[in-house]
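Let's look at chain A:
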Amino acid sequence: MSDCALAVHDLSVRYGAAATALDGLTLEVPRGEIVALLGPNGAGKSTLMRAVSGLLPVHGGSLTSGRVEVLGTDVTRLRPSGRVRVGLAQALEGRQVFPELTVAENLAAGGYVRRYRKAEAREVRERVLHHFPRLQDLMDRQAGYLSGGEQQMLAIGRAMMSQPSVLLLDEPSLGLAPKIVETVRDVILDINREGTSILLVEQNAAMALSIAQHGYILEGGRVVREGSAAELRADDDIVSLYLGVAPVEGAGQHG
Partner candidate 1 sequence: MTTTVSAPPTGSAPQPEVAPARRRRVRAGTIGLVAWLLGMVLVPWLGISDLWMGVGIFAIIAAVGALGIQVIMGFTGQISLGHSAFMAIGAYSSAWLGVEQEQPFWVWLPAAALVAGLAGALFAPIAVRIRGLYLAVGTIALVFIGAYVWETWTTVSGGAGGRLAAPVEINGQDLLDGYWSGGTQVMTLFQAWWYFAFAVLLVVMVLTWNIRRSRLGRSMLAVRDRDLAAGVVGIPVTQTKTVAFAISSAFAGVSGALLTAYMGYFTPGQWSLMLSIDFIAMVVIGGLGTITGAVLGAFFFRAVPEVVNWLSAYLPGISQDAKVDGGVTAPLLSQFVYGLLIVVILIFEPRGLNQLCRKPFRWIQQRREGAR
Partner candidate 2 sequence: MTLFLQLGFQGIALGMVYALIALGFVIMTKGSNTFNFAHGEFVAVGAYVVLALMPHLPYWLAFLGSIVVTVALALLVEATLLRRLLDKGLTTVVLATLGVSIMVHALILMVWGVGTKGSAGPVGSGTVEVGGVVLPLSGIATIVASVIVLAALLVFFRRTPYGLALRATASHQEAALAQGIDIGRMFALSWAIAAVLAVVASIFLASFPRVVSPSIALVALAAIPAVVIGGMDSLIGAVVGGLIVGLIQVLGAGYLADYGGGKLHEVLPYVLMLLVLVVRPYGLFGSRGIERV
């Protein structure tokens, strides 16, 4: 297990008294890899993300069973802040920047748990901005006024400010133009090459499987299929079910 950056074991989640959203889900992200998590709307992808990052209670959900480990540390009982400290960071679905704060302040907030000294903060920021040259010129701009693509860059950059070992990306291509999706894809690859393991939730299966080493397919809160990205790409069912989705289209809600 400890060679896994992220290990999720037998995870079940419920929202209130409603039906089970996740049902005994097990999944692993090996160190240094990108793992794609695919599935239709309401399959439980976002729920899994919340369960991993500790944001479930915000949405009225609760864990009924299971364990989440980050770098071999059991984080199941930790609050979100504790999980970030262990080395987990999440770029939320729909970007969710702090609209009233400037780009610089958004980034600084991402490094909050690390308690950087001034020089240290600058250094980390330089390193993060290296992936997002566009943000460099926008530092004093209010994040709410950025374009969708810029906000997505900012959301990923903000998550990177805590220098995570594991990065959760929830629908980073959502609502972006194909050209920008390309840029986002390249950034994800870049970040991964520098050693960050990534769990990538995507509607855009083509994009996700083009950079992932491994993939899981979720339906009704369970893993219905798992395999190497190459295997999944070669599977006719999956191609017809998920790869047909145009990159720009997936603007729906996720359960």
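We adopt the following convention: a residue touches a chain if its C-beta (ideal position, glycine included) is under 8 Å from a C-beta of that chain, and two chains touch if they have at least 3 such contacts; residues count from 1.
Regarding candidate selection, all candidates are chains of the complex that A comes from, given by their letters.
All figures in this text were calculated on a predicted structure; none of them were measured in a lab.
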Query raised in the report: Number, please: which of 1 or 2 touches chain A in the complex?
Result: 2
Query raised in the report: Contact residues on chain A for candidate 2 in the complex?
Result: 53-55, 58, 79-85, 89-90, 92, 96-101, 105, 108-110, 112-113, 115, 158-159, 162
